[in-house]
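Take a look at the structure set out below.
What you see is the complex with one protein chain gone and the rest in place.
Chain naming follows the written order as A and B, and within any one chain the residues start at number 1.
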Amino acid sequence: MKAALLKNATIARLVVLPTIVVIIVCFYAPILWSAYISFTPSGMFPNYHFAGLMQYDRLLATDRWHVAFRNMLIFGVLFVSIAISLGSLLAILIDQNIKAEAVFRTILLYPLSMSFIVTGLAWQWFLNPTMGLQHFVQDLGWAGFRFDWLVRRNLSIYTIVIAAVWHSSGLVMAITLAGLRGIDPDIWRATRVEGIPRWRAYLHIMLPMLRPVMVTNVVLLAINVVKSYDLVVAMTQGGPGYSSDLPGKFVVDMAFQRGNIGQASAAAMAMLATVFIAVMPYLYLQMKRSG
Amino acid sequence: MASETSPPVRAVAASRLRRAIAVRIAIYVALTLAAALFLVPLLIMVLTSFKTMDEIRSGTIFDLPHALDWTAWLKAWSGACTGLDCRGISPGFWNSVHILVPSVILSIFCGSITGYALAVWRFRGANAVLLALMVGAFLPYQVIIYPLVKILSFLGIYGSLAGIVTLHIVFGMPLMTMLFRNHFVSIPADLIKAARVDGAGFFRIFFSILLPMSPNMLIVAVILQVTGIWNDFLLGLIFAGQANQPMTVQLNNIVVNAHGTVEYNVNMAATILTALPPLLVYLISGRYFVRGIASGSVKG
Partner (left out) sequence: MSGISIEHLNKSYASVAVLRDVNLQVEDGEFLVLLGPSGCGKSTLLNAIAGLEEINSGAIRINGADVSALEPSQRGIAMVFQSYALYPTMSVYRNMAFGLKIAGLPKTEVEQRVAWAAKLLQLDHLLDRKPAALSGGQRQRVAIGRALVRRAAVYLFDEPLSNLDAKLRTETRIELKKLHSELASTIVYVTHDQVEAMTLASRIAVMNGGVIEQCADPTTIYDTPATLFVAGFVGSPAMNLFHGRLVSEGGQRFADIGHARVSLDRYRFSGEAADQRIVLGIRPESIALAVEGAEAFEAEVRFVEPLGADTLCWFDLGGASYCARMTPAAARGVAGRRRLGIDLDRLSVFAEATGFRL
């Protein structure tokens, strides 16, 4: 009796079914497979004998992994904090009812439309010690000027920070600006009636009101940090040596160049854990919002 | 009375005005400076691409080219070498187009109809499906990339156009479904009821009523997918196969894996060529692009 009434809902279920299958086959099963492989002695080929934490022990004993993971932390902290500060500042500046707002917005956001490969190649050229910025400043007469981070072991990761900030600050700017524009204008009127200076209103009232927006910003950028692959490949190829390696590159290299699936899987699990930690505040916020 | 109090009042007003003007000047200076800095990488790429190698070696990156020399562009498009293959970046361009068109169309179709099914016909478990999809939106490709190679090999589409298109659809599902689901949820329930009273079923409601109501969402989705898929590197590198390598992968091969003298002008021209399609999409669509990243950001 209910069958006819349910007909559309049944079609809906059938339409969603392939998605469910795809999610399971392409997302969850591979996660589980990788998780299991990380506890096996797999090398070039999968080996399904359980071997405990052996792969993780090896990973922790690998200097390249430590470098990659530390780089991710340096990159993450610097990139996220600089991009958020710069992006918010730009959003506030653009929010000042300025002329040619569209022009400024367009210029500040255009890097986002470019791929990380393009971004990496552009900055590699700009920061190239012999041809780029260093050469230009020296040519101006400042012969002692040095800006060769790209080829310095302990500094190359910072050039990646610079390029990533250039790429993504516009994103923060656009999201924050949308948030600022969404604030009830009555709150602005109230601050004016109470004589609160504009910069204080931003710092103490508006930005705190935008906390959910900021959390979104942080999570978006943080995920990009963990996923990062293209940018390093284009800019430094992880070098000099493996000094600017990142976990995202470590995993791919292990799996496809070194042929070490076990190590790749263990490192992938470490990435997954990191993403989970990065996404936590967002999920927390979502859960709080939905009660 | 009034004439006694007005001079100081006027003085205060004048000093406040001066401060306001100073603040506004500072705002414009700061923004202009920021804009200039943001333009620098693009500027030096364009400048370099029009120079000859001699000019590049003898001058600095900010020197203007002597003439608008398109040689590097031509070579980048159809003459630059990756290994022994000297067809420039144009094969990559066409590969990217071949990947892009079916991927964009199919991923938007699958995402929109799934989003519609989840939003309008709220059957039990619909929210669980949504949550499961959300996880996919956050998942770094690297975590599952190796098992995916195995799965695609098993299906016989590893290293083929079908394989890479399939993966773009799969990885587009979370965002596209979320995007359309949240759009369709905002459509009044009465409208769906009216259509059901009129005898429209699942598919007719979708195609005759909801899709025609959603041109903005479709534009946003197209922009998101076109830029996202065009800019993809990792999936193309691993899954597309030698014959279908997208433009980003070929660009990287030309620039990074070049042998002999590095031709910076050709490299930069190739880089700009690769950046151009999404850049044009961005410049043309402007407002929609911002809406896209905003909606994408809210849902993950």
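Following the convention adopted for this analysis, contacts are C-beta pairs under 8 Å (C-beta built on N, C-alpha and C of every residue); 3 or more make two chains touch, one makes a residue touch a chain.
As the structure is a prediction and not an experimental result, all values here were calculated from the model.
Student: For a quick check of understanding: of B:Leu68, B:Leu84 or B:Val197, which residue touches the chain that isn't displayed?
Tutor: Reading the full complex, the residue touching the unseen chain is B:Val197.
Student: With the missing chain put back, one of A:Lys7, A:Arg181 or A:Arg211 would touch it. Which one?
Tutor: Per the contact definition at the top, the residue touching the missing chain is A:Lys7.
Student: In the complete assembly, which of B:Leu106, B:Val185, B:Ile209 or B:Val222 touches the absent chain?
Tutor: Residue touching the absent chain, from the options given: B:Ile209.
Student: Considering the entire assembly, which residues of subunit B contact the chain that has been omitted?
Tutor: Contact residues on subunit B toward the absent chain are 188, 190-191, 193-200, 204, 208-209, 212-213.
Operating definition for what follows: only the chains that are shown with their structure count from here on.
Student: Name, in rising order, each residue of subunit A that touches subunit B in their complex.
Tutor: 7-9, 11-13, 15-16, 18-20, 22-23, 25-31, 33-34, 90, 93-94, 96, 98, 102-119, 121-123, 125-126, 131-133, 135-136, 139, 166, 170-171, 174-175, 178, 216-217, 219-220, 223, 226-227, 229-230, 233-234, 237, 247-248, 251-252, 255-256, 261, 264-265, 268-269, 271-272, 275, 279, 282
Student: Can you check the complex and tell me which residues of subunit B touch subunit A?
Tutor: Residues of subunit B touching subunit A: 24, 27-28, 30-31, 34-35, 38-42, 44-45, 48, 56, 60-62, 110, 113-114, 117-118, 120-121, 123, 126, 129, 132-133, 135-136, 138-148, 151, 170, 173, 177, 196, 201-203, 227, 230-234, 238, 248, 251-252, 255-256, 264, 267-268, 271, 274-275, 278-279, 281-283, 286, 289-290, 293-294, 297-298, 300.
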